[in-house]
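One protein chain is absent from this view; the other protein chains keep their places.
Presenting chain A:
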Amino acid sequence: MGNILEIKNLSKNFKGLKAVSNVSFSVEEGKITGLIGSNGAGKTTLFNMISGVFPPTEGNVIYKGTDITGMKPYKYSGLGIARTFQIMKPLAHMTVLDNVASGALYGKKKIGSLKHAKEYAEEILEFTGLYEKKDWLPGNMGTAYKKRLEVARALATNPDLLLLDEVMAGLNPTETDEAIELFRKINSNGTTILLIEHVMRAVANLCEKVVVMHHGEMITEGTPQEVMNDPYVIEIYLGKEEESDG
C-alpha cells in the first residue's frame, strides 16, 4: 500500500526558536506509525502542523497525494484527518453522547439528522467501551474515560487517518493494555494511525514504524526494535555512560 501522509522538510519557527526543523517522513496507509521523543522535541508542534493548527514556516504536508499545507484547520476532518488533544478538550457542558454526536454531525461523516448522529454515536461509544457513561458529563469521569472520549469523538468523524497525541499518558498498566487493544481494533477497521507516545510498551506493541525526534529534528526511523537499539536513541533517553555521574 502507498503512503497516506508524507511530511516533506517541515519546519516551524516561533520568533527565532526552531521548534521543528527539516523533518521528513511518511506514514504508510493502513499501518500504525509512532512518533517518539523527549519533552520539547517538537512532536506536538509537528502534529499541529499536520492538523492545520499552525501553518508551517517551511515544507509541505502531502495527504493522499494532495498538498494540504496551511489549509484552514476546520477543513482537515472533512478530508478524513481527525486528531485528539494531548491536553484533553472535552465539550464540558455536553453529555458524553452529545460530545460524540457532534463529531458525527460534522467531520467527514457529516450526518444530516440529529437522530441518526446519536445512533451512530452510540455505536462508537459501544465500540470504545463508553456506552455505560453516555449520559455523563465529561468532567465527572476519570482520566482514562476522558482520553477514550477524545478518541471516540475523533473516531465519530469517520477518519482515514487518526492522529493521537499522547492518549495513553497518565493511564495505569491495565488501562494502557485496554487502550492498546482499542487502537488495534480501530486500525484493523482500516484507519491509519499516527501516534505520539511516551509509553514505550505501547509503542513497541503497536507500531510497525517509529520516528524519533529530538530538539526539533528527526534522528532516525525504523521498526521499534531497530530504534530502541540505536545507540543515539539510547543516549537521548538514558544519557551517555560517562556523563551519568549524577
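Please note the rule applied: a residue touches a chain if its C-beta (ideal position, glycine included) is under 8 Å from a C-beta of that chain, and two chains touch if they have at least 3 such contacts; residues count from 1.
As a convention for this text, contacts and distances are computed from a predicted model.
S.K.: Please identify the absent chain by the protein name in its UniProt record; candidates are "Branched-chain amino acid ABC transporter permease", "Phosphoenolpyruvate-protein phosphotransferase", "D-alanine--D-alanine ligase" or "HPr family phosphocarrier protein".
M.R.: The record names the chain that does not appear here as "Branched-chain amino acid ABC transporter permease".
S.K.: Given the contact definition stated above, which residue among A:G2, A:G40 or A:G78 touches the chain not shown here?
M.R.: Among A:G2, A:G40 or A:G78, only A:G78 touches the chain that is not shown.
S.K.: Looking at A:I68, A:L105, A:I124 or A:V199, which makes contact with the chain not pictured?
M.R.: A:L105
S.K.: Just name the one of A:I62, A:M94 or A:M200 that touches the chain not displayed here.
M.R.: A:M94
S.K.: Please give every residue of chain A in contact with the chain that is not shown.
M.R.: 51-53, 72-78, 82-83, 85, 89-94, 98, 101-103, 105-108, 110, 112-114, 117, 137, 153-154, 156-157
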